[in-house]
Structure formats: structure tokens, C-alpha cells
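Heads up: the structure comes next, in C-alpha cells.
The complex appears here without one of its protein chains, the remainder shown in place.
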Amino acid sequence: MHFASDNWAGASEPIMQALSRHSTGFAPAYGEGDLCDAIEARFQDLFETDCAVYIVATGTAANALALSAVTGPGGTVFCHQDAHIRVDECGAPEFLTSGARMWGLEGRHGKLSPATILSGLEQVPHGVVHHGQPNAISLSQSTESGTIYSLDEIKALTTVAHDNKLAVHMDGARFANALVSLNATPAEMTWKAGVDILSFGATKNGAWCAEAVVIFNKDYAKDFIYRRKRAGHLFSKMRFSAAQFEGYFENDHWLENARHANSMAAKLVAGLQDSNTTRSAWASEANEVFAIVPKSSAQKASASGANFHQWPTNGLHPDDQPNDDEYLIRLVCSFSTSQEEVDQFLALIKS
Amino acid sequence: MHFASDNWAGASEPIMQALSRHSTGFAPAYGEGDLCDAIEARFQDLFETDCAVYIVATGTAANALALSAVTGPGGTVFCHQDAHIRVDECGAPEFLTSGARMWGLEGRHGKLSPATILSGLEQVPHGVVHHGQPNAISLSQSTESGTIYSLDEIKALTTVAHDNKLAVHMDGARFANALVSLNATPAEMTWKAGVDILSFGATKNGAWCAEAVVIFNKDYAKDFIYRRKRAGHLFSKMRFSAAQFEGYFENDHWLENARHANSMAAKLVAGLQDSNTTRSAWASEANEVFAIVPKSSAQKASASGANFHQWPTNGLHPDDQPNDDEYLIRLVCSFSTSQEEVDQFLALIKS
Amino acid sequence: MHFASDNWAGASEPIMQALSRHSTGFAPAYGEGDLCDAIEARFQDLFETDCAVYIVATGTAANALALSAVTGPGGTVFCHQDAHIRVDECGAPEFLTSGARMWGLEGRHGKLSPATILSGLEQVPHGVVHHGQPNAISLSQSTESGTIYSLDEIKALTTVAHDNKLAVHMDGARFANALVSLNATPAEMTWKAGVDILSFGATKNGAWCAEAVVIFNKDYAKDFIYRRKRAGHLFSKMRFSAAQFEGYFENDHWLENARHANSMAAKLVAGLQDSNTTRSAWASEANEVFAIVPKSSAQKASASGANFHQWPTNGLHPDDQPNDDEYLIRLVCSFSTSQEEVDQFLALIKS
Partner (left out) sequence: MHFASDNWAGASEPIMQALSRHSTGFAPAYGEGDLCDAIEARFQDLFETDCAVYIVATGTAANALALSAVTGPGGTVFCHQDAHIRVDECGAPEFLTSGARMWGLEGRHGKLSPATILSGLEQVPHGVVHHGQPNAISLSQSTESGTIYSLDEIKALTTVAHDNKLAVHMDGARFANALVSLNATPAEMTWKAGVDILSFGATKNGAWCAEAVVIFNKDYAKDFIYRRKRAGHLFSKMRFSAAQFEGYFENDHWLENARHANSMAAKLVAGLQDSNTTRSAWASEANEVFAIVPKSSAQKASASGANFHQWPTNGLHPDDQPNDDEYLIRLVCSFSTSQEEVDQFLALIKS
């Protein structure tokens, strides 16, 4: 019963097969081989545009390098106060941007709104040297709270951003989970909705370590090859990353993986609701469930081998808070979560 | 006929098998699983000491992060003027150390000497704020010229370094090739000879992307987990890297790979010498051969599909220079170089 | 009527005299002359301890360099959400620390409390690589809200900090104003109360541009000369800074300047209270007054040549808020604020 994180899973079969397929023979290093070219073209097909694609291997690298491309000296990025870039990347965005600030904004269920961005701009407006310069917003899709921005919500955010000369970054660590949940195309969820630069994650959805910075607004692609290399993120045997993407995209494998993870999460939610003692804390819209459960049940489930994280509740809206006998816990499903695990966990937590 | 670089090869069979073996099931992320613990212990066994081990995935990351651990504000690292860290890493060492300088020193065949280090210390002595502070030396084993430091040479360098309060970093991108050439133990070639911190490379010798920073002087390990994460180099599915090391070390696979690569290089040298028109420019001591060949032969070989790099000759000792009708070329052998390729290439280049 | 900031004033007479006195003749550059030695000794006398003293010329440099000395990779500094280091230094602390985060904490009237520091440690605890490492707290004395920490309050903060392995930085841009207000000695307000490192400001209190990083815990002084120079903050003709400090300290000139500024602020407060329409928003404890005044009065005063800043009210406690017809304004007094200016301003704002 592994619900600690989707990165506890390994690599899915088609990805391993692609890796094996490309493991022999010689190929130019540093991304100059045919496979890497093919993967770049594959991204362009998928996104229906002539985007620039830079493969990296961790989500933190993708985010921090992307943000370094859209920020300047004294720069500020507006993001949700719970955003991964602000709280979970050990200052990598600050370091690789040479000091830009990740400016946390409030918002229920992990989501930014046009109003909070405007409030951020009141704190860090354009043209005041002491405050530095506002450069970008970063939104996570799906969010760190397992929710999703609708296409209209994304457009509303990107409109207020662009109206105020802010670039738009999307942290797509769980891009596929959001995509299948919205039933949108990659283009619709990104550049057609105003996203300038995307951290496209495959790792949490079945790859070993495959991420890409996808740049729709090519102004931000200038010098990116040097940014990546300067931070030690250019791989010599790049085909190992490209091969992962080959397996990932083949036969819509990535969408299938995401659909599976999301459906397991939905089963968790349904099972939790079907009880007087447990419930979903708020709507689960992708592959993460935030649940409120009796402390005793959580402890028992944990003792019986279930892996999950108790989640901090500071900053939470009062309506979303557990009571004193309850915990807020996070449950994450992945491509390899099984129905059996879900059933077993629900039985434990509800008993 | 692929002699461009050892990173044009893929992943060797035992490494792919280990990857497959560990691709299913769940494991704690970010290096906290059993496999990662086992690999750390394996390193400690191999090096016969309680070293600290930090897995990363590129040699540039290993080098730059290692150097960030041994340098301070205004820091200087003395290295050979052809060192990878100085000329081939796009400023990653400078960036990840927040501005340390890689101070290039002269030396024939890619090697530093105690005298050149002392000359470096004359230029950047201790205690002069304008010059910054000298912090470390970095030596590549094997060197960028395909040569090797003997154990005594390493000891002589580390002695002058420590006598002058300089840490000793070894860039071991081709550690295994040097090790089998010296017929030494990992301990003998590192901490027993005075090395404080090592970039241990497996990628060029059969892995996909497996490198490790191995720290013998634990003073330099302080904060290293934060250094790695802050630069985006902590992998969530770390077992991907650990599995590669499992396959790498099993049954001395890594030494076998290195021996094969070195022997192929030796065959190239022997073949080149057995001709009036071609020769090894200087002694090849590991898996790289620097050869002087007629321009016409090089062009013909190239046209016939042989991959190799023409090598720059500026800075070369006059005795090592090709004449006007010749090129200096670099030929690199890997675990997957075949005898057939070698023979085919020699036939072409000598015809 | 200049109440915009204490840095709108020029240099006081004794400081100009000291500058003139030292403007002729030759002296070793870069702080190695006798005058610089004497100033260092003067600081040690004043602080009654063998502190390390590094002169710089801007408060931002003092703060950012001091913080760079107490933070490590992925570091976090807990500070008030309105702290100058977080909102008014254009990311200099983030840049010069190579990416440490200034973690804003709430607190009425610009003050941290032990409880808020502990809440910060819940968000960024020790030992979690994703969150980075908590390294320090920074408190401003006097605060950005014109209030002052008592000696007991400082001790309570430094105790909780040291208990949790956090260094203590004090931003003393208005050190003298706080000191005379508390009627404490420099030692009592700093190291005797647990402060490890201090940004000592003289600029706002009568100097042209004289600041110093004073380090009580000498562990943090390691490499500081390189930190200062590496950021371009070592002055060749350092005696111009030292001379300013000579004039500053002579005959308690600095304390006299601060007393004057504080007393002018007190007169402002008294005058404001003596009216039905205007008031001090909260207690003014040094040389800054935060006043609530009718919008119409503020506009009239402004039109009549009074300089002051309207102050943002977001984040303010409800009890501290102006109503819809009022503004919150900030009024800063300096050594050169005159009784006439104060009277003239009060007459305008109350009319």
C-alpha cells in the first residue's frame, strides 16, 4: 500500500523496453543524435507548435532553469505559497536564477487567482528598484493540493500576467494527470491558454528521470543550452532520456498511465466518502487525494504497512481543517498503484 | 568505427539488467531506499574507508559540486590548463561555486607537477585579498591527454597541496581506466595517496548516467546534501542511479569494461606504430590515443565513416606537434569498442 | 518639511570635519592604515569585546554580506515579513548568499516573537533536504515599523534561535535610534543579549555612507574579507569611511544625533495626539512615526511641500488600520530635522 508519492514507483514496462532498445550501438553524445532529434519533433507534434525542447532529468532542474530564463536581476516570481518551487526545492530556483525570489501568494486548494497576482504586484510592482522587478508567475498543473486549473482559469491567470508584463511558467510535474483530467490537448492546456514556458514532467508518471523544459515563447530560449550545461544538466548519453520519452509517448502510454493513476485516486475518494468517519478534504481532481481520517485509523493503517504522509494544516482554510481527533493525510496514486492496494488501504482506514 | 568519445557508447548489458531488475515495485524516493544504502556501503567497501558518497548523474555536476565543497569566497582551484573543469564545462564549476576561478597551469601531456602548483601559489598566494584565496587543486585521472599519474606522482602533488592548505580534488571521469592501468586499488589511488574528494565516473565506462562524489575528508561533506539538491541534482527515483552502480560493480564488471577499453587503445597504438606514416603523439596510458596521422589519411578515414576528433595543437610542446601535412587526432575506446572496428580503422588510416 | 526618510539628510558637521581632516596626505589603501586600525579598536571599545569589524558603505551590503556569512547551501533566514532584507533590497540578500531565502513571518508592529520563529521552523525544519536548511534569524532594531525590541525581547528571540541552531543577525540600520531609546549600551543590545552578527548603520544617522558588519561570534568572520571584496565592497581609500566613523563616535556625536531625531519624532507624536483627527497608529519608539491622518489633510500637507510616504496597509492588524477617509503615513526624523519643520508640518496636517 504505497501512497507516499508517485515517485516511489519504478519505471513502466514500455519505458524499460525503449531503454533496452537503445542501449546498444553508438550515438553522438550531448543530444546530437537522431533519437534526440526525433523526440524534439515528437514534442512539437504533440504541442502542435514549433516549441523549443530541452531535456533534463529532475523536476527541480526543469523548474529552476525555466525560471532562470524568465527572470532578471532582482527578479520576483509570483507563485502559490505552497508551490514546490518555493518550499520543496531547497532554494534551487533562487540559486539557479542568481537570487530571484519565489513570492508566495495565498489561495485555497493550491490555486492562484488573478486577484492574488494583482496583490503580489502591489507588493512588488514594476519600476521600484528597492522591491526588485516582477518577472513571472508560476502555476502548478495539477497543483500541489491535487486540484486542477480549468482552461478558463489558466487563461484568466495568463491574461493578467501578460497584461502586467509577467512571463507565465507552468510547473507540469504532474502534467499528464491534469491533462487527462481536463480532457484537453497539450496545446490547449499550455500555449493556447497563454503559457510561455513549461516544465514537462514524465518521471512521476512512469519514467525513471525524464523531464523537459518546453519553451513556447522563443524569446526565453535564448542561451538556454548554456543555462542547462552551466548547471551540470546536459547529459552525455542523452539518448537514455530520449529513449524514455520514446517509450512514454508511444501508443499514448503516458495518457494511459495518467488515467490509471487518476482512476485509482477516484476509487480512493469514493471509498473514503462511503464512510461516516473518513472523507476527502476537498475535491481530488488528478492523482492525489487529501483525506481527513481519524488519527487512530491512520496510525493503524500505518502500522499495517500503508505508506502515506500526514500533511501539515497550517495555512489551511478553516473549512478544510481536520478536527482534533483527525489527521489530514495525502495519498498519491501512480501508474503502478493497484486496485488491490486501494481496497486493502480503504479496508484498513475505515475499520 | 566510433572513436569520437567513450560517451557515444550506450549502456552495457549488466547495467541494463540491473536496471530492469529494479524497475518494478516501490521504493522510498530521494535515495532513502535499501538499494541506495547498499550502494553507499559498496563504495565504502571498495574504497576501504568510511567515505561519504553522493550520487549524481553527470560528470559536470560531480566536478562542480565537489569543487563547491572545497572552495570559499574568492576561491581559486589550480588545475591543468586543459582540464575539463576549466575548458569543457561551460563555466559550471564557476557557477556552482559562486565564482571560484579555475586557474590553468601548464604541463606536458595534461599533467600537473608540484612545481607548477607552487608557481600557481605565487600568482594566487594565501592572504592577499585582491587575489582571492587559493583553496584546492584538481587533477584528472586519467588526464585529458590520456596519460596517468603514478601513485608517487599523486602523492607528490597532494603533499605540496596539503603543505599549502589546498584541498585535493580528483576528476575521475575515467577513474576505472586509470585504475586498471595502474593496477592499483581504489584506496591506493585516492585517499591513501592524499586525495580528499573524488568525482567517480561510471558513465563513460558503461553506465547510462552514473557518477558519484566520494568524500574522504568528511569536513567537506558538511551541507553536501543541500548543495546537491540546491543545484537540482537530487533524483527522486534515485534507485535508477543506484541500480546502475549495482550492475557496474557486480563481478568486477567495471574493471573488465575498463580493461577492454584500454586494450583496444593499446591495439590502436600498436597498429599506428607499425607504419612509417602514423604514430602515437605520446604514450597512451588508458583508453585514449592521441595520434599523428597524415591529413589525407585522416580525411579518407573520416569519409569512410570513422568518427574521431581532430585535436587542437595550440599550447602543445614542439616535440608533440604534427608537421604541416599531419593532423593530431584523438581516438577514444570504450567498453563496446570491437577489435573489428580497430582493425578496420587501422587499415584505413594507414592506407 | 522633510519626513520622507532619514537618508534625505546630508552629512553632519563633525563628520564633514573628520573627512576634511583626513583628506590630505598619504595612507595605505584598502583599510590597512592607522586610522582604520583605530576605528576597529574604537568599535571594540564601544562594544566592550574583541569583535571583528568590516566597514562597508551601504546597509544593503552590510545585511547581505552578513547573511552570506551565516547561511549555507539551501539556507533560510527567518525574518519579519516587512523586513528590509526581504522587501526592500532588490534580492541582494538572495544574490549575495547564493540563493538563501528570506522567510517572512508575521508579527504586529514589525516584531518577531519566539512563537513565530518556531512556526517558521515547522515550515523549514532542520534535516529535510527539500525544505533546505534553516540557518538564521534576522531582527531589525529599530524595526521597520519604528518600534523597538526590549533587551528581554531580544534575549527571548536569541534563546529560541540558539536552541534551534540558528544564528542571530541584527539589522541595525537605525541602531543608534534604538540604543538611545532603550538607554542601553551597545554590548547590552547585541552580544550580551545573544546577537551573533550586526549590521551597524551610521548613514541614516548623520554619515554619508558608513556602515559596518560587526561580528561577535568569530566563527562567522572566517573568509569575511574575501566575501566583502568578492562583492566589490572593499574600498581603496577606506580612510574616507573610517574618517566618517571617527567623527561619528567623537564626543558621543552619534548618540546626540539619534537623541535629536527621536525627540523630534516624539514631538510629532505629541502634536498628532493633540487633535481629534490625527493620531499615531501605534507607539513610536525611535525616530519613525506611523500616523493616521485624514486623506484631505495629507494631500494638503503634501501640496504645501511636506515630504512623506503614504504607507501600505495590507497585512496590518485591523486595529491599526486607517478608516476609508484616512491614510497611514510614515514620518521619519533625522539628526537634521528641525523643531520648525515639525511645527510647520503639525500645523498643516491638523488644519
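We just call them A, B and C in the order they show up, numbering each chain from 1.
Here, a residue touches a chain if its C-beta (ideal position, glycine included) is under 8 Å from a C-beta of that chain, and two chains touch if they have at least 3 such contacts.
From a predicted model like this one, the values you see are computed outputs, not experimental measurements.
*Asks:* For a quick check of understanding: of C:Y149, C:F235, C:F290 or C:Y327, which residue touches the chain that isn't displayed?
*Replies:* Only one of C:Y149, C:F235, C:F290 or C:Y327 touches the chain omitted from view, namely C:F235.
*Asks:* Quick one: say which of B:A11, B:A27 or B:A100 touches the chain that got left out.
*Replies:* The missing chain is touched by B:A100.
*Asks:* Of the listed residues C:I39, C:A69, C:L96 or C:L198, which contacts the missing chain in the full complex?
*Replies:* Within the whole complex, the residue contacting the unshown chain is C:L96.
*Asks:* Using the document's definition of touch, tell me which of B:P28, B:G132 or B:G206 contacts the absent chain.
*Replies:* The single option touching the absent chain is B:G132.
*Asks:* Specify the residue from the set A:N7, A:S23, A:Q81 or A:Q133 that touches the hidden chain.
*Replies:* Considering the complete complex, A:Q133 is the one touching the chain left out.
*Asks:* Kindly note down the residues of subunit B that lie in touch with the hidden chain.
*Replies:* Touching the chain left out of view, subunit B contributes residues 73-76, 87-92, 94-96, 98-102, 119, 122-124, 129-132, 312, 314.
*Asks:* Spell out, residue by residue, where the missing chain touches subunit A.
*Replies:* 30, 68, 72-75, 98-99, 129-130, 132-133, 222-223, 225-227, 229-230, 234
*Asks:* On subunit C, where is the contact patch with the chain that was removed from view?
*Replies:* Interface residues of subunit C facing the absent chain: 2, 4-5, 7-11, 16, 19-20, 22-30, 56-61, 64-65, 89-92, 95-96, 203-204, 208-209, 226, 229-237, 239-240, 307, 336.
We take it that only the chains that are shown with their structure count from here on.
*Asks:* Could you classify the connectivity of these chains, where an edge means two chains touch, as line, ring, star, complete or other?
*Replies:* Topology of the interface graph: complete, with all chain pairs in contact.
*Asks:* Copies subunit A, subunit B: same or different interface, half of numbers shared as the threshold?
*Replies:* Interface between subunit A and subunit B is built from largely the same residues.
*Asks:* Cα centroid separation between subunit B and subunit C, in whole Å?
*Replies:* That gives a centre separation of 50 Å.
*Asks:* List the centre-to-centre spacing of subunit A and subunit C in whole Å, with centres computed as mean CA coordinates.
*Replies:* Centre-to-centre distance between subunit A and subunit C: 40 Å.
*Asks:* Just the number, please: Cα centre separation of subunit A and subunit B in whole Å.
*Replies:* Each chain reduced to its C-alpha mean, subunit A and subunit B end up 35 Å apart.
*Asks:* If a residue has to touch 2 or more other chains to count, which residues of subunit C qualify?
*Replies:* 73-75, 98-99, 129-130, 132
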